[in-house]
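A single protein chain has been omitted from the complex, and every remaining protein chain is retained in its original position.
Let's look at chain A:
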Amino acid sequence: MDLLNAIVALSNFVLVPAIAYGSQLALGALGVTLIYGILRFSNFAHGDTMAFGTMATILFTWWFQSLGISFGPLPTALLALPLGILGCMAIVLLTDRGIYRFYREQKAKPVILVIVSMGVMFIMNGLVRVIIGPDDQNFADGDRFIITAREFREMTGLREGLALKSTQGITVITAVIVVALLFWFLNRTRTGKSMRAYSDNEDLALLSGINPERVVMITWLIVAALATVAGVLYGLDKSFKPFVYFQLLLPIFASAIVGGLGSPVGAIAGGFIIAFSEVTITYAWKKVLTYLLPEAWQPDGLVQLMSTDYKFAVSFVILLIVLLVKPTGLFKGKSV
């Protein structure tokens, strides 16, 4: 019984949140990795692209809510999501046409594009704050829980409860669908193959008649969709605050680099590695250990390796280790 209680406590506080957070990071990291693979620079504006897409989705959600449209037990934001994606696509294409294309034509070095993307980041960041304000916005509605801790306890008779938030369920299901669609697209369709070809060998792709501008445009469209989905899922699960999305850039980049920049599989693996390490290292293990250890060994303290304030430090330590030991990342991306 103690073992079961320990497992449930572990699932409730570590596994479930880490899987949800990992899915969000993975979707974000996929966007970073695609830009890196195809446009060959690290897009620092990705966090704020996510914020912009989420903001657009929130605005549409509010509009739907004011019209009295709802999605039953599911959050209205899911209905607004396609519109939010379109909004994000528009701004991303606009920045590409207006800014990045100029540097592409100059054949600017990646490092210059990185700095340019930082500029874009600050502009987008400001834009989002001007439009929706710097504060927390709550836009989740619909059922809060798939199963609450109390229902679970009553159902199983265990002392520990397992709460499953509906946003966590939605996150995982959406992430699986989006990733499946993306991989189908990259591996099975001609457009996806052109993208892979362009990422693999740019010179040859050009000499094979692949139109670089089209590949770049499609990449941006996909990245905008991924960023919006990732941002909305994160916002539903926690809350939306522009500054938090700016900070999310760090674990997202850590995920993409740990998995290997340019490798979509790596981005997903990296997302989960970062999420699981952040959650396990900042979790207070006392509860789980109380069930598992004999009474004499039971810990007095919280057995928390690090306070949650340091969670970003965790991703950076992992990032440093990976860069030292295996600079191309776990799935052999391009070296940074």
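Throughout what follows, a contact is a pair of C-beta atoms (placed from the backbone, for glycine too) under 8 Å apart; a residue touches a chain by one contact, two chains touch by 3 or more; residues count from 1.
Quick note on the criterion: contacts and distances are computed from a predicted model.
Asker: Please identify the absent chain by the protein name in its UniProt record; candidates are "ABC transporter ATP-binding protein", "Oxidoreductase", "Acetoin dehydrogenase E1 component alpha-subunit" or "Dihydroxyacetone kinase subunit L".
Answerer: Spelling it out: the chain absent from the display is recorded in UniProt as "ABC transporter ATP-binding protein".
Asker: Just to verify: which one of A:N138, A:S208 or A:Q247 makes contact with the chain not shown?
Answerer: A:S208
Asker: Determine which one of A:L158, A:I218 or A:V303 touches the chain that has been left out.
Answerer: Of the candidates A:L158, A:I218 or A:V303, A:I218 is in touch with the missing chain.
Asker: Among A:T189, A:Q247 or A:Q298, which residue is in contact with the omitted chain in the full complex?
Answerer: Only one listed residue reaches the unshown chain, and that is A:T189.
Asker: For review purposes, identify every residue of chain A that touches the missing chain, sorted by number.
Answerer: Residues in contact with the chain left out: 185, 189-191, 193-194, 196-197, 200-201, 203-212, 214, 218, 221.
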